[in-house]
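Each remark here refers to the structure printed beneath this line.
All protein chains but one are shown at their positions in the complex.
Let's turn to chain A:
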Amino acid sequence: MFVSDLRKEFYDVIVTQRVLLLVSPDVDALCACKILQALFQCDHVQYTLIPVSGWQELESIFLEHQEQFRYFVLINCGANIDLLETLQPPEETVFFICDTHRPIDVVNVYNDTQIKLLIKQDDDLEIPAYDDIFRDDEDEDEDDDSGNESEGSEPSGKRRRFDEGAVERRIERRRQRREWEARRREILFDYEQYEYHGTSSAMMMFELAWIMSKDSNDMLWWAILGLTDQWVQDRVTQMKYVTDVGTLQRHVSRHNHRNEDEENSLSIDCMRIAFEYDVRLSLYQHWSLYESICNSCYTSSSLKLWSVQGQKKLQEFLADMGLPLKQVKQKFNSMDISLKENLREMIEESANKFGMKDIRVQTFSVQFGFKNKFLASDIVFAVIALLENAERDENGTDNFIKALDSLSRSNLDKLHHGLELSKMLLRAIQQTVASCICTNLILSQGPFLYCYLMEGTPDVKMFSKPVSLSLLCKYLLKSFVSSTKNKRCKLLPLILAAPLDVEKGTVIMVGIPPEVEGSDKKNFFGRAFEKAAESTSSRTLHNQFDMSIVNLKTEDRSKFLDALISLLS
C-alpha cells in the first residue's frame, strides 16, 4: 500500500526500531540513503546498511537477515516485482519501499500490512483497480475440483443436489470468471508492458526531511543529485525533469537566501547551492573546454565528431566563439579570466548557429568554501564512475562505500578521484561510439537496432557494468540517429550487448527506447526480454532491478535475438 503520511506511517514507526537498509547501487539511491542516514543520525536510529546489486543478492541478504530484523527499507529496488512471493517473508516482516522503478507490482500496491510504498501517488501510476485484478478465489477451487475429476480422481463421498437455477448460475459465473480473467490478463499486460521511472527517491527522502523540518542544505543537494542522476541517465521525461527542478528550486531559494546581497557571503566552510542555466558540456569546469566538447554526448553527436567533417566543424565552432585553441585546450581553471566571463553566452550563441539549439539546460551548482564549485551533473558522473569503477578488481561493496563517501563534502578528495574516473569513462564512451559508427557496427534488425561489442574492443570491460553500458547505449543511439540518413532507422530502439564474463561465456544486454522528440521514456524491452527468453528457453538471468538489462549465455544470443525480432515485428 502507499504510505500517505511519510512521517507517521514510516519514520515514526522505524525511529524506535532496528532497521535494515538495502540500497541499490545507483546515484539516486545513494543520495536517498545519505538523506536517510543523516536523519537516522539525528535521532539515533540503529540501522545496518547493505548494498544490493540485484535480485539474487536481495534474496540472499534477506534470507540471511530476516530473523534479526523486522523492518526493511529498500531504496530503488523491490517495487516492480511481487516481493512477498519472491522473498517469502515471515508474517511480521515489514518492507518500506522507496523505488523509482515502474510499474509497481500490483500485489505490492494492494498489500496492506507488509508492503509500504514510499512513493508519490500523484506520479502517473495508472494502477489497475483492485476488483479488476483480485477476486475471491472460492470459484477457483470449484474449477480445480472439476479439473481433477476429468483427470480421474476418485468419486466424491458426498454430493449436494443443486437446483437448476444454481447450476445455471454456476455455469454463468464460470463464464464471467473466464471473461474476467481474460480482461485481467489484458489489463495487467497493458500495465506491465512498459518500464519507466517515477519521482527520484532522493527527492522523496528530502520531502520526508522537509515535512519533519529536519531538512538541511546538504540534504537538498543530495535531492538535487538524485534528480540530476535521472536526467543524466535519461530516465524521466523533459517535462517531469523541469517540474521537479522547479520544486527543488523553491527549496534552494529557501535555504540559500541568507547573505545574498552581502559581498563576503563566502566563508571557508559555507555551502551555497544555486540554480543555474548552464550548458550541456560534461565536466568542463574540471577539464579543458576542448575535451569537454569532444566528450559530451550533446556536442559530439550534434557535430558528428567521429568524422573528418565533424572535426572541421568543431574548428569552425571554436573559431566562431572566438576562442584561441591554446586557451580552449588548457585546463579550464587556467583559462583567461576575461574569456570565462561571458563564456556561457558565447557558447550558447555559437551553438545556436551550429544547430545546437538545446545546449542550454536548467541545473544547479554547489560551492563548498571558496574554491570548489561543482555542477550537479559533474558530481553525478563522478559518483557513477566510482560506483562502476572497473580499474581494480574490487568487489561491489568497496565501490559502493567509496561512492557513498564521495557524496560528503568532507571527502572532496574522493570526489576528485571520481571526476578523474568519469573523464575516463566519458572518453571510453566517446571512442567506442566513434568506432561503432565508423565501422558500421549498428545493424538494423527490423524492429530494432542492434550492436554488439566484441570481446577485445578497447575498454570493453568498463561496459560490463549496467549504468556505464546504458550510458554508452544512449550516446550511441543519439549519435547514430544524427549520423544516419535512413529515416526509418531514426525511429528505432537500440539493443546493445557487451561481454560480461568471458570465462563463463556470458553477455550483458540492454535495450533502450527510440530517441524521439518528446519521448515518454517508456521501455518495453523488459517484458520483451522475458518473453524471448521464455520462448527460446535461453539461459538468461534477469538480475538487475532494471528489467531492460539482462544477462545471457553467449551461445544463446542469436536464438534470443531471433525470438525478439519475431516478437517485436
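As a working rule, a contact is a pair of C-beta atoms (placed from the backbone, for glycine too) under 8 Å apart; a residue touches a chain by one contact, two chains touch by 3 or more; residues count from 1.
Convention: contacts and distances are computed from a predicted model.
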Protein name as given in UniProt for the chain not displayed, "Importin subunit alpha", "Ubiquitin-conjugating enzyme E2 35", "Ribosomal RNA-processing protein 42" or "Translation initiation factor eIF2B subunit beta"
"Importin subunit alpha"
Sole touch to the unshown chain from A:157, A:322, A:456 or A:518: residue A:157
Out of A:66, A:111, A:411 or A:435, which is the one that touches the chain we can't see?
A:111
Interface with the unshown chain - residue positions in chain A
82, 84-85, 88, 91, 107, 110-114, 130-131, 134-138, 149-152, 154-163, 165-167, 169-170, 173
